[in-house]
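All protein chains but one are shown in place.
Going by the order they are written in, the chains are A, B and C; count residues from 1 in each one.
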Amino acid sequence: MTQIIVRGYHLDGYQHVNNARYLEFLEEARWDCMSDDIDYFTQKKIAWVIVNVNINYRQPALLGQHLVFDTQISKLGSKSGVVSQVIRCRETDNVIVDALVTFVLFDMKQNKALALDGQLLEKLVSCQGKLAALSKV
Amino acid sequence: MTQIIVRGYHLDGYQHVNNARYLEFLEEARWDCMSDDIDYFTQKKIAWVIVNVNINYRQPALLGQHLVFDTQISKLGSKSGVVSQVIRCRETDNVIVDALVTFVLFDMKQNKALALDGQLLEKLVSCQGKLAALSKV
Amino acid sequence: MTQIIVRGYHLDGYQHVNNARYLEFLEEARWDCMSDDIDYFTQKKIAWVIVNVNINYRQPALLGQHLVFDTQISKLGSKSGVVSQVIRCRETDNVIVDALVTFVLFDMKQNKALALDGQLLEKLVSCQGKLAALSKV
Partner (left out) sequence: MTQIIVRGYHLDGYQHVNNARYLEFLEEARWDCMSDDIDYFTQKKIAWVIVNVNINYRQPALLGQHLVFDTQISKLGSKSGVVSQVIRCRETDNVIVDALVTFVLFDMKQNKALALDGQLLEKLVSCQGKLAALSKV
C-alpha cells in the first residue's frame, strides 16, 4: 500500500501540502498499485490519459504525517473509466483528500482513444479486482 | 494577462504537460490576476484555501506552445466561492484545460473559514469586477 | 529578461523558495533567453543535457518578490559548455542564487555527446553573443 510521508518540500506558504502536489501523490499511488500491469500497457503503447480530476481537499496535511492511499477502479464505461482515490492521514485517520480521476486509454500508435471492450476490458476488470483485493488487506 | 510557455520541464513521459502541473499553472494565473489585492488578504492573515478542483483536460499542451488564461470569479456563496478558469493555446486557440476551483477564505488567526459577507464580500465583488474587466481586453 | 514572481506554491515549510524549485527557475530562464534558437536544436534532435549544477543559495527569496535573471554562456570547451546564471531580487537588488550549469549537447539520433566544434560551435558562439548583449540592456 502506497505511503507518503509529508516533507518540508511538499508544503507551500500556508504550511500545508500544496493543492497541485496531491495530484502527484495520486498519480504515484495509481502507478504503485498498478505496478504489475504497467508493462502490459507500455508494451502496447497505450497511455492512461487523464481527462478529468474532481478532487476534494478535506483537511490539510501537515509536516511529518503519514499519508495512506486507497485506489479503486470505480467505473468502467465504454470509452472511459473512473479511478476513485482517498488519501487518509495514518495518525488521525482523517480523510485528507478524495478524488475521482476519469481516464481514457489512448493508443499512441493510432493516435486515438480506445473503446474499453474485448481483451482490454478484461484486463481492466482484472486490474479492478486486484485493487479491490488490495484495499481489503 | 498571464501567459506561460510550455517548457521541457513541464512535460512528463507522454511528452504532454503533466496533469499536476496545470494546477500550478492555474494557481499562478490566480495570483497573477489578483496581484493588486494579495496584500489585502495577506495583511489580514486571510488564506485562500482550495476545497475542490474540478478540472477537464481537453487537449494536451505541447512543447513551445503559449498558454493564455482566463480567470473569473463565477460564484460567491455565503461560505465559499468558485473561480472559473480556462487555459487556451494561443497558437491553435484550442481550449487546453477548463476548471472550477472552489475556495473558502480562512482566517489564520481564528483558525476558521469566514462568512463571505459585509466588507469581505464587497472586496470579493470588487475583485470579481476587475477580473471580468480584464477578460474583456 | 526573465522575471518570476515568488508565489505561495514556490515556498516550502520554511516559507522560502525550495532549493529544488530554483533549478526549474534557472531552466525557465535558459529556455527563455534561448527562445530564438530552440528550434535549431530541436530540429536537429540535439538535446541540452545538464551534467553538473553548482548552485549557491545566497539569500532566501520570499513571497511576492520579483526575481530577475542574468544568464551567460561563460565557457565553451571542446565537449561541454558552462552557463553562468544569477538570480537577483528586484526589490532588494540582493543576489538570491548564483549557479554554474555545465551542459553537453547530446545527439539523440546517434545517442552520443557532440564535439563542440564547426557549425555547432559557431551557433553556440552566436548564442553567447546574444546573451551577452541581452545582459547589457
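Criterion: contacts are C-beta pairs under 8 Å (C-beta built on N, C-alpha and C of every residue); 3 or more make two chains touch, one makes a residue touch a chain.
Predicted, not measured: the structure shown is a model, and the values here were computed from it.
Summary of contacts with the chain left out: across B:I46, B:L63 or B:L100, the touching residue is B:L63. Contact residues of chain A toward the unshown chain are 5, 7-9, 24, 27-28, 31-32, 35, 38, 42, 63-64.
Mapped onto chain B, contacts with the missing chain fall at residues 7-15, 18, 20, 63. Summarising the interface, chain C meets the missing chain with residues 14, 19-21, 23-24, 27, 47, 49-57, 60, 108.
Note that in this section only the chains that are shown with their structure count from here on.
Spacing of chain A relative to chain B, judged by their CA centroids, is 24 angstrom.
Between chain A and chain C the centroid-to-centroid distance comes to 34 Å (mean Cα coordinates, whole Å). Chain centres here are Cα means. That of chain B falls 28 Å from that of chain C.
The set of chain B residues touching two or more other chains comprises 24, 27.
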